[in-house]
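Below is one structure, written out as structure tokens; comments come after it.
Only one protein chain is missing from this complex, and each of the others stays in its spot.
Each chain carries a letter (A, B and C) given by its place in the written order, and its residues are counted from 1.
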Amino acid sequence: MSFQATPELEAEVNELISHYPVKRAASLMVLHAIQEKFGWISSDAVQWTAKKLELQPINVFEILTFYPMLRQEPQGKYAIKVCRTLSCALGGAYELHHHFCEKLGLDAHKHGPQTTKDGKFTVEFVECLASCGTAPVMMVGEKFYEGVSHKKADEIVAGCK
Amino acid sequence: MAQEYKLILKHADEAGYTPDIECYLRHGGYDTLKKAFAFQTKTLAEGKTQTPQEQLRQEVMTSGLRGRGGAGFSCGLKWSFVDRKSGKPIYLICNADESEPGTFKDRQIIHKDPHQLIEGMIISCFANDVKLAYIYIRGEMPEGAKILNAALKEARAKGFLGKNILGSGFDCEIHVHRGAGAYICGEETGLIESLEGKRPYPRIKPPYFPAVLGLWMCPTIVNNVETLCNVKHIVAMGGAEFAKLGTPNNTGTRIVSLSGHVKKPGYYEIEVGKATLRELIEDSKFGGGLRDGRKLKAIIPGGSSSKVLKAGEKFKLKKKDAEGKDILVETDMLDLPYDFDSLAQAGTMSGSSAIIVMDDSVDIVGALANLSEFYAHESCGQCTPCREGSLWMNKTLHRLTHGEGRAQDADYLVKIADNIPGGRTICAFGEACSWPVQSFLAKFKDDFVAKGKADEERRAKETSEPKKLEVAHH
Amino acid sequence: MSTAATTETKTAAPAIEKIKVKIDGREIEVPRLTADWSGKLTPMTMIQACELAKTDVPHYCWHPKLPVVGNCRMCLVEFGTPALGPDRKPVINPDGTFKIAKSPRPAIACATPISPGMEIYTKTPAVKQMREGVLESLLINHPLDCPICDQAGECKLQEYSVDYGQSASRFVEAKVHKPKAVDLGPRIMLDAERCILCTRCIRFTRDIAKDDALGIINRGSYNTIATFPGMPFDNNYTLNTVDVCPVGALTSKDFRFQMRAWFLKETKSVCTSCATGCSVLFGSREEKIYRYTPRDNDAVNASWMCDAGRLNYKWIARADRLKDVLVRGQKSTWTAALNELSDKLKKAPVGSVAIIASARQTNEELWLISKLKAKLGAISDSIARVGDADKLLVSADKNSNTNGARLTGICFTEMGVNLQPITDGIESGKIKTLIVFGENIAKHGVNKEKLRDSETVGEVVTEHSLTPELLAKLETLVVSDIHANETTKLAHFVLPGATHAEKRGSFTNGKGRVQKFMKAVEAPGDARAEWEFLHDLVHNVTGQNGFVTIEGLFNQMAKEVPAFSGLTWQAIGDTGVTVQI
Partner (left out) sequence: MAIIVNRKKLNFWERLYLPVVIGGLKVTGRHLFRTLFCGKAVTMEYPEQKWTVPTGYRGAPYLVKDQDGDTKCVSCQLCEFVCPPKAIRITPPGDSGQPADRANAEKMPLEFEINMLRCIYCGFCQEVCPEEAIFLQKDYSLTATSRAELIYNKEKLLSLGGIAPGIQKWKHKLEEAKAQENFSVKL
């Protein structure tokens, strides 16, 4: 299915482009906008973006593949990101990640984002989320959770409807 | 006795303080901007005239403010390098890509007091004739980006941003640009490339110094969030007054991010150099000491890339004696004053002022393996030594932590790490990824050798070769 | 030397200041500014200064014709600059030299500009160690599959490993594996594991070919060169990326697994696919050409050539090459055929002979034909070929020596004006003998209409005006060609010629650049270089004795043709000389 930009997205992208004297600069923000609407960035979306910014698709593809936050595949409704870097690791991030994987039936040793079979959750063990003082920390979508105990983790999962 | 000294976070943590503009205005917000606009051209003794902009820049120079991002470079000097004769527009970028593991100070400012940053930015823009500025915020802070966008909207509505700000005739616009999860975007030229919509590959210097050939090949200033907030306070209190805070050459205050094995992890704003590491970790006003029954093993004093300090290490610190002569005083690592210069003398750095404390429960090999995985994941892959070396170190450490180590791996790791830093790479990431390995191995070599030996002995019993383990990234 | 043949056009460029630098203790004076990849004057870099000093600085990502990125880190050198005293002036040693402050950090020679008094050290232990380190890093994830890699033998990884590398690898981990044998486009194959990510290919296609088709995807050690999925890399310059690739990551499908590079004999030559005349190297082994590669020539093609021209060599070895001298369909010998032909021509009345030469013949051959023409009072012309041009190298004129044909007087500024008179002459019976070189007039006709080039841009047949029936009216039809065709079938005399790969000679390109080319392979059978038999023919018919060597022939031509005056075969050199056209 080819990518269809909604009028709202089109308007948002036009607004973003107006922030920069050079169109290309908007590419990262445009990709964010697309991901926000669709959850991921398809090949067609890349081509749409490139056309919009007067670029070659490879220019957009280059940055899409660079940034781990940008998704090339659909992800679960709830994207759980658990921080794994040192301070959180000292605070029990590995155990927390393990806990999530176990709870959601995923492989804790597998790398990269994993989505549950029902497509509800995507769990990813990510690098520093910059809140090391309240380790371990995690995000669900855009929501941030600090000092996550296993109990709190269970509540968070339960809260995802 | 060391005290918290709240300058930037003065109001942020007060009960009832909200990030909206009304609250900010109630606390004297944007008064400093008005003060900056009120500067008049003045004639100096030699008959030269000094524009308000030049005076503002002079104040920042006088204040001795050093960049809070990590390198600790003088902000006034950085501004003085800007090519103002090129005729090209000058850009200012606020580096809010706070990605150094252990650091979470900018998050507090952005979430709790965004207008302070915006005011600091507008003043800095005014001082440098910048008409267009960006806040590059890391992608993992979507809330921060929303708060900033809302704050910018409010500021615009109140006439602090946009055309002819407060009737001064000065136009300025600020936009928020979001990253998407790349540590390398914290490097200023990498950030510029990312903002231009390219892969964030740091640029070669020479010739691409941001002050001359920065964003879209125009002169560009890149400053950290905390640095730009400080500009506001410098203008408010005067550069000379600001310079009285802290210690000579280490002026002002710093927000220290304290994490790891302390009772009270968190952020604490102190006058630079007015507290020692011991105070920060043990004092009840700060970290409150280690968990009960635990002993200190190591401290990473300035964000994950700074060199580790081992408990009990002693350093020769240069001090002035009663007669003002330089003398060397033997100082325990915990008694190092937390400032730029003392830590530099101890062979490490205060970096982004993030202290990670590790007690004796920590497996030091595992801790380094954790860090090396971060660096292997974050290397942009532009320069050969860092691209290949960061992953190589990670693979070796992965082996060591998964029972496939060798006794020789300790030396092996140092040799790999030695191939990366020291100007062999375009940006400082090469140093950042090899310093932890070099310092951990220099200070905890025995732990690594013991681990490797144990693995060797176990395998000898099983008579098997070391397995090749795959390491991969998210 | 005389006036007509000018070398480079000398404009009064402002004199560039010279500065002194020391390279490994040897002082050398170099210009402060030099042309960068785009031709703009920029401060000279260390690597350029080292090149002038003949000091080898190994490098992967740096290429003189591409923008500088400084990512391979192979060219790291140590350096020092004159130390400045408190007065910001250089400190002078007691012996009058500058006191040098050695930089604590190394610098990449490819991007660091030189400054007066700078000292560059390329042989220190630290530099040696850095090179070893970079090479080791490049090799840890390299597949080390030299035995199957087409680049083996001309691979910079191999060369520098021998020159600067360590003998053993310390790497015991598993390598990073990336896609192999990736079909990047119709002519290019990628092996991502061999790639060292120097980005030369990306810069070439973005900045030179202006087709931003390649990029790097993923991150860190997993970085991979790629096109956007589903978008083939197929511009007309893709094969240049194979040339600039210092390793075997990008390989040419045409050359893939055909022959090992070390077997190839390299012959300096010129591409004949259009009037640009790119300088090329033929790679041949045992009378078979395996590839063309561009040869550096800043006056013509810089370091590049188009894919169409590069792959346009297979006709040389085609099976239908003419191998025998034929007289009225019967196999003959050169001596017999030339004697008979000479006798005929000697007796031919003035005005009864017409010559259609090819603007793909060499200057020397065209000049010999012009001598015949003068003696016989013949009418002559040549046939124009046109195709599409681009902005980089491809010319619309598909004849390799249009200017040669003009300068030697075979045709006029507007090529083809004499074709109608020739047709009319045959029709009326005035012209009894037609000599044709390398043009299939029976098929294409000799219309004034420009001929769309059939070999490079597809077969386009113009309207016939020289039908086989008309040609049958001729008393004598002499045809010299390379392949058998409709015209050779009608000819009374078929003289098998040689391709440019099988002889020496020179062409004058569209901009008046006279370039010589060398012989790479032997002509098949009895086929002979045209200049050789033309020389005999001219001797027999006119009595003039020229030169039996190509050098002598060229030098004689230079004396007689005003445009070439002052030139000698020797003086043209490998890159040619521009003449007034």
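The rule is simple: a contact is a pair of C-beta atoms (placed from the backbone, for glycine too) under 8 Å apart; a residue touches a chain by one contact, two chains touch by 3 or more.
Given the structure is predicted, the values throughout are model-derived calculations rather than measurements.
Novice: Decide which residue listed in A:P74, A:G112 or A:G141 touches the omitted chain of the complex.
Specialist: Spelled out, the listed residue whose C-beta touches the missing chain is A:G112.
Novice: Check each of C:S103, C:N218, C:Q420 or C:N540 against the chain that is not shown and name the one that touches it.
Specialist: Of all options in C:S103, C:N218, C:Q420 or C:N540, contact with the hidden chain holds for C:N218.
Novice: Per the definition of touch given earlier, which of C:I28, C:A174, C:A299 or C:V327 contacts the omitted chain?
Specialist: Going through C:I28, C:A174, C:A299 or C:V327 one by one, C:A174 is the residue touching the chain not shown.
Novice: Out of C:L41, C:V91 or C:M259, which residue would touch the omitted chain in the full complex?
Specialist: Residue touching the chain left out of view: C:M259.
Novice: Need a quick check: the contact residues on subunit C for the chain that isn't drawn.
Specialist: 143, 146-148, 152, 174-182, 192, 217-218, 222, 224, 226, 229, 253-254, 256-260, 262-263
We take it that only the chains that are shown with their structure count from here on.
Novice: Which integer distance in Å separates the CA centroid of subunit A from that of subunit B?
Specialist: 25
Novice: I need the residues of subunit A touching at least two other chains; which ones are they?
Specialist: 55, 59, 62, 66, 68
Novice: Can you list the residues of subunit B that touch 2 or more other chains?
Specialist: Where subunit B meets two or more other chains at a single residue, that happens at 182, 199, 377-378, 380, 473.
Novice: Taking the touch rule as given, give the residues of subunit B at its contact with subunit A in the complex, in rising order.
Specialist: Spelled out, the residues of subunit B in touch with subunit A are 98-104, 106-107, 132, 138-143, 175, 177-183, 194-200, 216, 257-261, 265-267, 300, 304, 354, 356, 358, 362, 367, 370-371, 373-374, 377-378, 380, 472-474.
Novice: Applying the document's contact rule, which stretches of subunit C touch subunit B when the two form their complex?
Specialist: 68-74, 76, 104-108, 111-113, 130, 133-134, 136-138, 140-141, 170-174, 176, 196-197, 216, 218-223
Novice: Which of the residues in subunit A come into contact with subunit C in the complex?
Specialist: Residues of subunit A touching subunit C: 43, 46-47, 55-59, 61-62, 65-66, 68.
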